[in-house]
Every structure is written in structure tokens, then in C-alpha cells.
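One chain of protein is taken out of this complex; the other chains stay put.
Presenting chain A:
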Amino acid sequence: MTCLPEITPGQKKLGLVIDLDTCVGCQACAVNCKEWNASGHSGPLPDLKPYSAGAEGVWFNRVHSYEAGEGAQGRTVHFPRSCLHCETPDCVTVCPTGASYKRIEDGIVLVDHDICIGCGLCAWACPYGAREMDEDAGVMKKCTLCIDRIYNENIPEAQRQPACVLTCPTSARHFGDLGDPESKVSKLVAERGGQPLMPELGYKPVNSYLPPRNRTSLAAKPDEAAPTPMDIKNPLLRWMDKVLTR
């Protein structure tokens, strides 16, 4: 049923918290997502013309890079974009068949590929571009929050997390229950001021993005005379510094 479930207080809201401060744009999350999901709940994730010009395919995670700010304040920010598992997702309510649904028990937004007619209306209704059509099978595909990992009792408990989270080399991605204010991810969002994407559209995304931290102010000029932190850590250089300044 494409009507949204009632939201009750303390409702479980599984989602991701993405740290834009530590993301290095390495694309590992996108690649591991593709690898896991190609054979997972939503598999296959087809590639069109994979071995020739114009290769493209279905991916659930796309990592953009942006420049924000001007001059000394300007910085490069890497920005992974995937389904935000919104609280009020129009991608669900516009679905004419009931293929698109939001789970009552944890808020994950999924597609039933046996019912989907591939009309594409849900992709139009998603402001974030989270849904991509599988043009081989004629059905819509999207991030499942690795539903086939997070509840999978056949893999070690530590690995029961989305593939993108497990693989991130800088731990820029965190998974948890954003409906529980005491959860690790909720505390992280509170502490770092996590932000929703395009809140003005009213979809109430569950995923949250942690803003890049403020720059520590840079000294106007490096001081030639003073040893650098690296030198002080290196015992040989520290000794040389001591001897030569005598």
C-alpha cells in the first residue's frame, strides 16, 4: 500500500549520517554499494554497454564534488548522494501499483520488483535523484539501506551494516536509528549540527549530513625558526635541533 505508515513517537528510523568533513571522495562507498547490491535484494544492477563508449549503469550511490565559498574560505567538499529514506517520501505515495513502500518497522523505503510497472513516476517525485531505472528488467531500483546485510544473521554481527558504511576508509558514514535520540548517530547529529538536504521541499529526510568543520585559522606565515610538530616527534630531528641551537 502506498499510503505512508502513521508516524508514532519513538518510531524507528534507520538511516545514514554522512560526514562531509571527513569524506575524501574516494568512491569506495559507491563501488562497494554496487558490488553488494548487484547480487543482493535489488540485484542485478545492470550496466548498459559496459565495454564500449557510452557505458552507464544503475548505481544507488553517487559521489559528487563541489567547491563552496570563495578565496581563503573556499574549500572542496565531496558529497555522496543516495536515498535519504525520507519520513514523508512522495516517491511512495505517487506509486500507482503499491510497488513502492515505506516499512513501518524501520522506515526503510523499498521497491517490490515483482509489482513495479516501471512507470518512472517515483523517480520524478524524488527531489534527490535517489531512484534509477533498471532498463533491462523495466523496474525501478533504489538503495535498500542494505536490508539484506543489516538483518542478516549469517554474517558476523559487526558486519551487519550497509556496505557503504563498512567500506568507508575515513569512517565518514555512520548507520543507525535516527528515531532514537539516544543512539550514537542521533548524538552525532546533535553534536555536529547535522543537516537535511533541501528541507524546503518538505520530504523530511532521515539521512543527515554533518557539515565540514570550521577551519582552524592558519598562521599568516610559517615560522622558519620554530620546529614543526613533525620535527618534534622525530627523536633524531629533535636531537639535531637541540645540538644546533646550542
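To be clear about the criterion, contacts are C-beta pairs under 8 Å (C-beta built on N, C-alpha and C of every residue); 3 or more make two chains touch, one makes a residue touch a chain; residues count from 1.
In the analysis below, contacts and distances are computed from a predicted model.
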{"item": "Per UniProt record, name of the chain withheld from view [\"Spore germination protein\", \"NADH-quinone oxidoreductase subunit M\", \"ABC transporter permease\" or \"Dimethyl sulfoxide reductase anchor subunit\"]", "value": "\"Dimethyl sulfoxide reductase anchor subunit\""}
{"item": "Identified contact with the non-displayed chain, of A:14, A:83, A:126 or A:165", "value": "A:126"}
{"item": "Touching the absent chain when the full complex is considered, from A:55, A:104, A:155 or A:190", "value": "A:55"}
{"item": "Hidden partner interface residues of chain A, rising order", "value": "1-4, 20, 25, 30, 54-59, 62-70, 73-77, 79, 81, 90, 92-99, 115-121, 123-129, 132-135, 137-140, 195-203, 209, 211-212"}
